[in-house]
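Other chains of the complex are left out, but the ones given are in their true place.
Going by the order they are written in, the chains are A, B and C; count residues from 1 in each one.
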């Protein structure tokens, strides 16, 4: 059972509820978010009586636990979550396209790519300044210098910036430059990082772990939301299976499944989910046809010279073709790609 | 190396090639198809000289072995294979929709469904008379009686019939009633069955095994084609992964990958690949958006009463909505759903 | 619910039960085995009353359906199944070792290997005459000639022969030469083949499919046993996972799980489950330590010249070391490797 305290509940009221739970031989798990406190009540082999609590002050509502995730479930919020990002909305009828290189490699590379993807219809810019790399001997990203280049691109193009944060103590720094914090697949169950992201006031792009179930992805979102940050986008980026023809297996089923289970926006990353640029367009189209709310795509002006993930990056011209196709697919299912004001007017 | 004999090569010419191979210390593997003989040449640690063979009579061409499958590869035939089925083409610009119940359960059930799916735009009728079932105590299909009902439905609706054959010695019987022979996922590596199908003159719908790689699927097709039957459709029907939110994981990547590697038509079975009717429409759309040449979908007039797979079957009304959406998606990528002549005129 | 008819039940008695089931609005699934008939009773949304049946003649007992497999479950037969094979028992305290080459390649190769593995302690000889191969252009086995060589090896060494049968219509032929029929991983759900094996009077070595769950393996065994043949050995041979460091992933958990769920003997094939000879010894030891009733191991006198699976075959000398280690591990858990009479006296 979940006790959702009112946002104006006092510490004393919370303590009264807590004591009541303990006095009944149950266990209370407090999640103190920025906005409100949620109290999970667990009892081993004992019945839990809702009515006992309903009379206590400061309680907003009480939810039975039918799924293990609560705040991210459609049971809790039936309507799609929509949140604004820099002049447009994420999660409504409109489809958002985020594009850019895997890594920030130089000022020139990033700015060239940024202008090219904006021209081709992207709404936001992606680019990694801190890169989680399997090998300690690989390029680890330009770090703060990369963040500064991203900020400059933001200023010059008007596009909000999505970039990854890899450690709890980096959330504050990265937030000074980013508009959306990305949590990567390898960190999907890095709970300290999730909690720190949950205290942020930036939207979070949460990527599904390589072998995480849909339910585990929602539980990871719950870790964030239970800390008070409700603006979480979920990202399908391929799962690990026996198939080696592609880098990962795009779990296209996950898109309608997530749309059924949660009110959070769902985006697809066809670059990572296929691992090869020649399959990105087909799978990007599939994602929109399946109901995704957006795409995040790797674009590089010279893929063969990229320091990471060149093989899965589209050239700008091909990316432009893709956005045109996406527009038509979107309309086929009663949606449309977000229209931004003219570039010069931003 | 593959030596493709001419279709008019004589047994003597084949024998000459065979002896030449042996005399060079190499091993010959003859695949005697109905149309022509293909000779695989294998040498352990020895160089194979093409020129030695090119002078021999009866040889069409010699292919180097860059991929393990030959006759099914785009290296061998760069253009899409297109083959006619009862008044329309499979594998061209047009998208084919095959629909019907998982199993033939009764004359009424099948005929009702057949008329309903034809009405809603299906081009061919699916229905199992022989059912491979995990449990020996489950319904195993109506067998010959089921085949007879399918044949009746064919006569009444004009739709060609796709039905599964489970054993080599059943190919002949099933062929008397069917227009397309389906080889199920569990039999994808039942080589005696593949060889028998390879001697048939009916098109084959070959379903990908639950944990077969794309390459293994193409190798299975190769077993069929090397026997002379070139009319093979490949069917993605979901693979087995760790994810349990859906019955299988639709490998949407496999669609562009297959279209890249092979000239054979590729269809998607979203009913099995998701396992739940509420996800079928989204994933069917995704399949077409990703480039599939067709769909095979389970439809049942009363899903809750189905003897098998009721949970993943669409009602006819919902199937009709799906075909409408598919038409729009198809057009978005420059294709269209096959248009049949008016029903009454068939 | 399962109605187990007595072995002397008459066709009339079976018919009476059948009619009673139908009259109650339920569905009967008859599995007519050689020894007795088992009737599965299925009712959709209707209660099934045991008592109604208990009064009918010819019924041995009625089992509630708690697991989907019945005859192979420990619920049905709590004690370990033990069956004799040519002078020794499979499935008791003793551990059986089956060894030989992947394929019969020549008379010399097989006889050399057969004598070597007998010398090193093997109890039975394995060797494939019919080979299921991914590629139609690979060596497909020596077929009948291979069976004849196996039979000769049997006569000369006294070891019973385990060999694969790939198609239902081959069961009779292969049975003329073999002592144990092997059903390969790719055919684990080839139901016609399982049914034919179920009518055989030879023991069956049933290999787990590459991506079959433990439950599906038991369901496949159920298909055999429900036809009357109770002598089924289950073989763990590795499953397909994301890991590519080894050919397959040995599911060592499956050994205690199977021993818990079924009374059937369980053997491990570490050659296929690892795919590399250098890991075979360690994993073979692990299998015995985990409770397996036996091993089936590929041994080849000259692995580098093998026509199939050379890389996973042990040389005879290394196999001899392995059998010594197995003996010690077996004793550590209160078991022992089967002791045969002196070779000359067989």
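Going forward, a contact is a pair of C-beta atoms (placed from the backbone, for glycine too) under 8 Å apart; a residue touches a chain by one contact, two chains touch by 3 or more.
Quantities reported herein were computed from a predicted structural model and do not represent experimental measurements.
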Identical protein chains across the whole complex (3 displayed): 4
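Everything that follows uses one rule, which is that only the chains that are shown with their structure count from here on.
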Farthest chain (mean CA position) relative to subunit C: A
Self-contact between copies subunit A and subunit B, residue sets same or different by half: same
Length of the line joining the C-alpha centres of subunit B and subunit C, rounded to whole Å: 31
Separation of subunit A from subunit C, taking each centre as the mean of its C-alpha atoms, in whole Å: 49
Mean-CA-position distance for subunit B and subunit A (Å): 39
Set of subunit C residues in contact with two or more other chains: 211, 240
Subunit C - residues contacting subunit A, complex: 211, 240-242, 244
In the complex with subunit C, residue positions of subunit B that touch it: 2, 27, 29, 31, 38, 40, 42, 44, 68-70, 132-140, 166-170, 186-187, 189-193, 210-211, 216, 219, 222-223, 226, 240, 305
Subunit B partner contacts - residues on subunit A that touch it in the complex: 211, 213-215, 239, 241-246, 249-257, 259-260, 273-274, 278-279, 282-283, 285-291, 325, 328-329, 331-333
